[in-house]
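Only one protein chain is missing from this complex, and each of the others stays in its spot.
To keep things simple, chains are lettered A and B as they appear, and every chain counts its residues starting from 1.
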Amino acid sequence: MIKERTKRQFIPWFYVAIPLGLLALLTFLPVINMFRYSVTNWDGVDPTRQYVGMSNYGKVFTDPEIFHTLFVSIYYFGGAILQIIFALFLATVLSYGLRGANFYKSLLVFPFLLNAVAVSLVFRFLFRGGDGLGPGGLDVLLQHLGLGRFVTQWTGNPHVVNFSLAGVSIWRYIGFNIVLFLGAIQSINPELFEAAQLDRANRWHQFRYIILPGIRRITALSVILAVSGSIAVFDIPYIMLGGANGSTTFVIATVKTAFNLGRVGLASSLAVVLLGIVLLVTFVQRTLFKDEQVDLV
Amino acid sequence: MRKRLVAGVVSSVLAASFLTAIGFTPAQAAPAGWCKQITVLTNRTDIAPTTFTKVYGPQFTAGAGNGTKVKFEAFTNYNQDVLTMMNTKNYGDVLGIPNSITPAQFPKFFSPLGKASVLSKTYRFINEGSYNGTVYGLAQTGNAGGYDVNLKDWKAAGITTPPATPAEFIADLKKIKAAEPDVIPLYTNYATGWAPTAWTNSFTGYAQGVDGQNIMAKDKAPWTAGKDAFIGDDLLYQAVAAGLTEKDPTSTDWEASKPLINKGAIATMFLGSWSVSQFQGAGPNPQDIGFYPIPVKDPKTGKFQTFISGDVKQAINKNSKCQASAQAWLKYFEQDSGYAYSQGGINPYIKGPNGESYTIFDKLGVEYKSLNPAPAGHDSDFANVQKAAGIPTDGTLEQNIIDTARGAKAGTEASIFADLNSKWATGVASLG
Partner (left out) sequence: MKNRNAFKVILYLVLTVASFAMVFPLIPLIFASLKGATEFNDTGPLTPPKNWFNFHNFAVAWTQGNLAHAFFNTGILLSVSLVGTILIGTMTAYALDRFDFKGKKIIVWSFLIATLVPGVTTQVATFQIINKLNLYNTRLSGILLYLGTDIISIYIFLQFMQSIPKALDEAARIDGAGHFTIYFRIILPLLRPAIATVIIIKGIAIYNDFYTPFLYMPDPNLGTVSTSLYRFIGPFSASWQVICAATFLVILPTLVVFLALQKYIYKGLSTGAVK
């Protein structure tokens, strides 16, 4: 019996060895190395690297080009908040069980499943403007609707470009929020709605006093995802514009600094800062919503 | 034992004589060997699947390659993508040197091809791919400086001779805009990144003479009126600020711009002579594509001038296990493929035929010149200054000028140049 017990001490290690190894190799080791690189001037190739102290971190906060990228994420964060509001609204409408609701739902959710490069190309084509190439679909639509005066260079106008890109981001991710909200709404005890109907509560009251409290946790989660997501934006602006015209995000700047400018040291300090921001946000979330965490262990 | 030694000596002598015969002197031991297949990295996405894969590859395999097959990997964002690969040892066997690699870095990445003094008897533009007297890269073709025009558009505005000064250049673009409102007078190709770099690079020497680049490497304020770097970037700024360029630079498109200049929707593009053949081939109007000399005349002779220079330098990955195959390919590509000629270029192989870049200016009476190489031991000075100064070579410098000139970014022309000068000065200082 004792033997059996010792055996049961060892067996699980056989099952977790591979995932643990991968975890150490691809998550923990990179994080440790990142800190180590961030205080050097390493170019990623040279066998040697010099210790430069905190000077890379100094650059992150003083180089206007890098610092600007943090402002870019504000556009995406604003977009994400709008997206949550729209999604909440649409999910509520869909939850009324109208005929054809499923059809609308699939139209709203489908873009979320699309390939990042495909999405970028769809919008590059939609946004293109004049210059011998013919107008893009968006400009033509606006003309048809009599809104021609709003036609602008969707990616060329520096005051508009990040709004356009944040718009693409809303288009792409709103379906995800709708699915989450709808799932949460549908898991609310239906008796609550029945009781509300008996009390002749109107739609607004149902929303305010039943739906909203029922989806608190999902809303909080969405906001957190919005924060970390808006800092980690990479593929859409990179594929559509290569980060030009003020659309460079923090992650694009990190990738370019590391792999194209050969400044792995500086890029690592950028990455450490990014990690710090994400950890901070998560920490805030965990403290604020501590009681509502599902215990997994 | 002795037998093996003798065989070794004989084979290395044979290899050496073979290499000398093809124009290479081995700076190190005998080449590491032949492979069944080598990989060549190229920026020519347009012809990699066709000319490269279907003509050059099989030709090489059947001939000098001794059966070695060639795989071409083409990259749209060549510099970015290949620089990323160069963070590893795995960057093809033969590749074009990305433009932000400094000569001082050549030995770190590429195999030595021979002594500059020897190879320069066989090839042009040798100094551009050398470091400390050793050659690491051979130009794939050679270009004459200048810019492309759609002759029909220029004629329609009443212009038949190339502008002789920067001010005349701007005035002519304005005439084109007035005469043909639908035509884009000047197309920056902003989005490519590499295309607008011509504004900074291709003016070197025109005002300051054949030592232009060496002078700039010591100059603490090269972006000052009258100097090469200033003239080009200033011209770009003026053209954009006057609304003579495309409306939305971010949606510019390189491949799409070729047919547009061919049919006259674009009147001017500022690119070297290599672009002429591509624009001619992009539509039904090859006769409309012309090439004009840079609007800065030689201050001494008062004549138009053009500086010839090497295009992308082809080099061999130092970590490649296929050194012999790679060298054979390089030799084939430089001497026998006919690439330079087909691109209308000046042939880097001195004995090879020259394309029309060599004669394009004959009628205009343009002087052909080339920049003086850096003095011995200073090969990398210019690039080192550039790097230490943090002056980007990927087009962000020019994109910044365009964005500022069109009011898309805060700043003035003076503030941009002041910033460039102060950065450059720190770069110069770093050389000590």
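The rule we apply is simple: a residue touches a chain if its C-beta (ideal position, glycine included) is under 8 Å from a C-beta of that chain, and two chains touch if they have at least 3 such contacts.
Only a predicted model underlies this, so the values are computations on that prediction, with no experimental measurement involved.
Looking at the complete complex, one finds that the omitted chain is in touch with A, B. Touch with the chain that is not drawn comes from one residue among B:Gly209, B:Pro259, B:Gly338 or B:Gly390, which is B:Pro259. Only one residue in the set B:Asn66, B:Asn90 or B:Ser117 touches the chain that does not appear here, and it is B:Asn90.
Among the residues A:Gln9, A:Thr48, A:Thr62 or A:Thr287, only A:Gln9 touches the chain that is left out of the figure. Mapped onto chain B, contacts with the missing chain fall at residues 45-46, 49, 71, 73-77, 81, 84-85, 87-88, 90, 253-256, 258-259, 282.
Summarising the interface, chain A meets the missing chain with residues 8-16, 18-20, 22-23, 25-31, 33-34, 37, 44, 86, 89-90, 93-94, 96, 98, 101, 104, 106-118, 121-123, 125-126, 134-137, 140-141, 144, 171, 175-176, 179-180, 182-184, 218, 221, 225, 228, 232, 234-235, 239, 251, 254-255, 258-259, 264, 267-268, 270-271, 274-275, 278-279, 282, 294, 296-297.
Basically, only the chains that are shown with their structure count from here on.
Centre-to-centre spacing of chain A and chain B amounts to 40 Å, using the average Cα coordinate of each chain. Listed in rising order, the residues of chain B touching chain A in the complex are 77, 79-80, 83-84, 86-87, 100, 108, 184, 190-191, 193, 246-253, 256, 260, 265-266, 394, 399, 403, 408-409. Across the complex, chain A meets chain B through its residues 44-46, 124, 127-133, 153, 155-159, 161, 241-242, 244-246, 256, 259-262, 264.
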